[in-house]
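What you see is the complex with one protein chain gone and the rest in place.
Each chain carries a letter (A and B) given by its place in the written order, and its residues are counted from 1.
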Amino acid sequence: MSTAVTGAIFNLNNPAHVVSWHFIQLSVSNIIVIGLMFVVFFAAILLPFPGAARRRESRS
Amino acid sequence: MSVAPPPGSSTTPRSKSWTVRTREIGVENLPPEKLLPDGQPTYVASWIYVFGVATIAALIVTVGSGMILALKGPAWWHYTGVGHFFNSIHLWAVELFFFVMVVHLWGKYWMAAWRGGRTRVWVTGAITFIIAIPTALTGYVSQQNFDAQWISTQAKDGLNSVGVGAFFNVTNFGQMYSYHVLLLPVAVVLLVSAHVLLVRRHGVVPPFELETAREPASAPPPEPRIPPPSATDTPSSSTGGARS
Partner (left out) sequence: MSPRAKDDTKPWTGPYAPYDLIKELCIAVGVMTLLAIVLTVLFSSPDEKPSTIAQWSQQMPADFVTTASAELGGTSGTAEYGPPYNHNGSGQHAAFIELQKWLGVSHPINTANDYVIDPLRSVPNNPQLKAAIASYQAAPAATQKGWTEAYAKALENATVGSNGQIKVAAGEYGPVPVMMNSLLALAQSGGLDGALLSSNQFYQTDYTKPLLFMADGEALSSRAEKEHLLGEQWGMMNETGSYPGQVWLWLYTLWYQVEPFKASANADILVMMVMGVLSLLFVCIPLIPGIRSIPRWVPLYKLIWKEHYRAQQEA
């Protein structure tokens, strides 16, 4: 079966690499997405949010 | 231009006009400064707060790219580079939508954002997530490729088992395409609109009060404040905690 890869820099049309652990089987790409979700969530609650000076001024 | 007497007057009876009543209810619940405020409480100071608008933005990109795909019909993207480009935008926008929506959900859960009468905000958001899933499913089975063949022949079993397959046939391309480009996006947009209007109405949930949060569950109730604050006191910046 031919597969269309239209101008992609990275060809993801190869069979997926899968990670198996006990009964759990996850593709590497899904693991990356889930991992990124956690990274982004914790980054969002840890990193300082711009506008602190404006908010300090509003409080005073 | 209004011919109705000003609202709120004790001598004027309630208008029988549906238009006037709708307008009054709308303005009462969402006056312009609440609908489009130019300020937010000073506790809105975290990157987690952008994930709600990021979800809306991803939805806009998804719907926009979907509209372009709809312009040329469902087969277009299979045989032109431009079509494939917009299909890719549509797919990645959906991945981004679910990604940021889940981060938004996590943030709102850990803030217990349903407090202060905001239960409906949580409910509309949760239902939006649930409705987004068949919206995506109908898209997957409308692709007219092998993925659509496999997903439809598998998903049919789950839906048939609960009788839904009797009127929602995932192997019927025409039906699935109709749900995907019209019915379900309308449902999602209506739910998101209700969700956002409720947030505007109630405001962003205030933080937990730290003293209340530190109390163990078995502690006796706190002593009442004596004397109670008078009207001349400086307004406190403290916020209510939640006993939930």
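Criterion: contacts are C-beta pairs under 8 Å (C-beta built on N, C-alpha and C of every residue); 3 or more make two chains touch, one makes a residue touch a chain.
Because the structure is predicted, anything quoted here is derived from the model rather than measured.
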item	value
Footprint left on subunit B by the chain that the document does not show	36-46, 48, 50, 53-54, 56-58, 60-61, 65, 77-78, 84-85, 87-89, 91-93, 95-96, 98, 102, 107, 109-112, 114-119, 122-123, 126-127, 129-130, 133, 136, 140, 143-150, 152-154, 157-158, 160-167, 169, 171-175, 177, 203, 205-208, 210, 212-213, 235-244
On subunit A, residues whose C-beta touches the chain left out of the figure	1-10, 12-18, 23-30, 32-34, 45-46, 48-49, 51-52, 54-59
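By definition in this document, only the chains that are shown with their structure count from here on.
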item	value
For the subunit A and subunit B complex, residues of the former touching the latter	1, 4, 6-7, 33, 36-37, 40-41, 43-45, 47, 49, 51-52, 55, 58-59
Subunit B - residues contacting subunit A, complex	39, 42, 45-51, 78, 81, 84-85, 88, 95, 99, 102-103, 106-107, 146, 237
